[in-house]
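Here you go, one structure.
The complex appears here minus one protein chain, its other protein chains still in place.
Moving on, here comes chain A:
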Amino acid sequence: MASPTIPAGRTPLQLTAKDFKSDQEVRWCPGCGDYAILAAVQGFMPELGIARENIVFVSGIGCSSRFPYYMNTYGMHSIHGRAPAIATGLSSSRPDLSVWVVTGDGDALSIGGNHLIHALRRNVNLKILLFNNRIYGLTKGQYSPTSELGKITKSTPAGSADSPFNPLSLALGAEATFVARTIDSDRKHLQSVLRAAAEHKGSAFVEIYQNCNIFNDGAFELIKDPETRDDHLIRLEQGQPITFGSQGQFSVVHPAGGFGLQVRETAGLGDERPVVHDATVAEPAYAFALSRLSGSDLNTTPIGVFRAVERPSYDELLAKQLTDATAGSTGTPEQMLTDLLHSGDTWAIL
């Protein structure tokens, strides 16, 4: 069957960040972390070498979900929680496109949780950017599925009784092939993670810690403040031992006989050695153990690429089925349709 008629690309690929800015006025609150992420994405997009018309941003509902309006690409601002489902239909029927999903902690993990996990399990070729500010911003300050237990908000004056999700643990449990975390304020790191996500074939899940300066200001201050940052932020580098601290005084180790990973003082390691980071380990237990190092308190928070493994993507598998099915067929679609209608037990009335 013919695919949609798309005129040959005309956009020259010498693009700059400016080419990715739409003519719409950006309307996030002054000081919102979303501005930094938007600038980082617009600044990084030209590197992809993909024409603007072949890029689509799909979002749900929430502050972050206004994102597509500000990108001079194709874009759809859809409905609450459903962006991964809509993007799945687009990506699997148009594998030629680079499809990005922009979502938030409420959008992706609360109302849209089902679609997120199923997109990840199918390994749909989507780049999913989850802006996690641990609060509902657009509805003015209720707790979210990533808010810490006991969070006091308008809807929980006595503190929330809900334990939060760890988004990366959730994504890994959903069989995600690419899982990473980064921070809105660290543009260089953010762009390096986006680059890795863009290069990944299949679903790439990126959690971006994002500050909501109106309803949850300073949520990530511990890992942003230069005074405290280095003692709490664990930068994962492929092939490098996992150590951190202002003096390199902490190491991540796999204790003999234990199940997960632990943070130890480097000085007291004895025979133990810091774990050497390898995001390509097939066994998801390693990345899962890494994801468990971080909790609501952010005390030991890894950022970087946790997991990047190869698995056939959903669109590839669907395309193969179509190719296999088409392989034996001859004749025009009209002839094939005539044959199909006349299949089975037929009889003629003269």
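In this text, contacts are C-beta pairs under 8 Å (C-beta built on N, C-alpha and C of every residue); 3 or more make two chains touch, one makes a residue touch a chain; residues count from 1.
In this text, contacts and distances are computed from a predicted model.
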Listed names "Thiamine pyrophosphate-binding protein", "ABC transporter permease subunit", "2-oxoglutarate ferredoxin oxidoreductase subunit alpha" or "Succinate dehydrogenase cytochrome b-556 subunit", with the criterion being the UniProt name of the chain not displayed: "2-oxoglutarate ferredoxin oxidoreductase subunit alpha"
Touching residue (missing chain; options A:22, A:110, A:262 or A:296): A:22
Candidates A:42, A:88 or A:160 - the one touching the absent chain: A:88
Residues of chain A in contact with the chain not shown: 1-11, 22, 24, 51-54, 56, 58, 61, 68-69, 71-79, 82, 85-94, 96-97, 114-115, 118, 318, 321-322, 324-326, 328-329, 333-334, 336-338, 340-342, 344-350
